[in-house]
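Here is the structure we will look at, set down as structure tokens.
All protein chains of the complex are present and in place, except for one that has been dropped.
== chain A ==
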Amino acid sequence: MAAGDLTVLQFSTQSTANLTAKVHPLVIFNICDCYVRRPDQAERVIGTLLGSVLPDGTVDIRNSYAVPHTESAEQVALDIEYHHNMLVSHQKVNPKEVIVGWYSTGLGVTGGSALIHDFYSREVPNPVHLTVDTGFRNGEGTIRAYVSVNLSLGDRQLAAQFQEIPLDLRMVEAERVGFDILKTMAADKLPTDLEGMEVTMQRLLALIDDIYKYVDDVVEGRVAADNSIGRFISDTVAALPKLTPPAFDKLVNDSLQDQLLLLYLSSITRTQLGLAEKLNTAAQIL
């Protein structure tokens, strides 16, 4: 501590400035399932995250598996052989998925986590640590992602800090499956085509109603007009193709006729099948 020689505590932030993580819904499902099935004496579950690093630097987390571990106040023991076995098995199916980090349930980052993070950073250069709060301690389920950042004082390495990185939780696939199925505890049956169509149309109707209400409100001065929304609405309405009524009718009727033709064809085929069946098995061998 010579005078005039000020050392500054540095956070090295350049590499982690624009790192984001994207999590697929399957990972959350996996983690919750492992947590529900954990052995009785374990308080939390630890596991490996698999995925890939996209060209723009985002870490895409696509799959995960739990790793048995034992934890006590002073030390943490992870079953490394299990971890390697599972990794090899998973890579047999999908060689493109590599380790990108690890997860643990529970709200914060504990002392033991630093050791585990150390172990994972020996496997991957910059592992991502995902915490999933299954205890809902903040009144909501928080999912956070961290990377380890080195704190250095001058030239000396002091410690590593867990720094939070933004997490993208958009669930496009889950939406495809239908949130209704995934949200409730029991869904009695999968929706058929027509039921799904009905639900979609109802949603569309609700949207159109909302827009009507909004426009009415703006016209009557109840709500302040927002120009950008107005422009969106006018763009949408203008996106309907400008066809003259006869041309449009012709288009619709042609498509209708095509569909009817296909329906007719398939009905004929089924009748034919029924007939053929009767003939085939009814024929007696004399």
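The rule is simple: contacts are C-beta pairs under 8 Å (C-beta built on N, C-alpha and C of every residue); 3 or more make two chains touch, one makes a residue touch a chain; residues count from 1.
One rule holds in what follows: contacts and distances are computed from a predicted model.
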item	value
Chain not present in the shown complex, as UniProt names it (candidates "Glycerol-3-phosphate acyltransferase 4", "Elongator complex protein 6", "1-aminocyclopropane-1-carboxylate synthase" or "Eukaryotic translation initiation factor 3 subunit H")	"Eukaryotic translation initiation factor 3 subunit H"
Chain not shown, touching residues in chain A	24-26, 28-30, 32-39, 62-63, 65-66, 68, 82, 85-86, 89, 92-94, 134, 136, 140-141, 143, 169-179, 181-194, 196-197, 200-201, 203-204, 206-207, 240, 243, 248, 252, 255-256, 259-260, 262-263, 265-267, 269-270, 273, 276-277, 280-283, 285-286
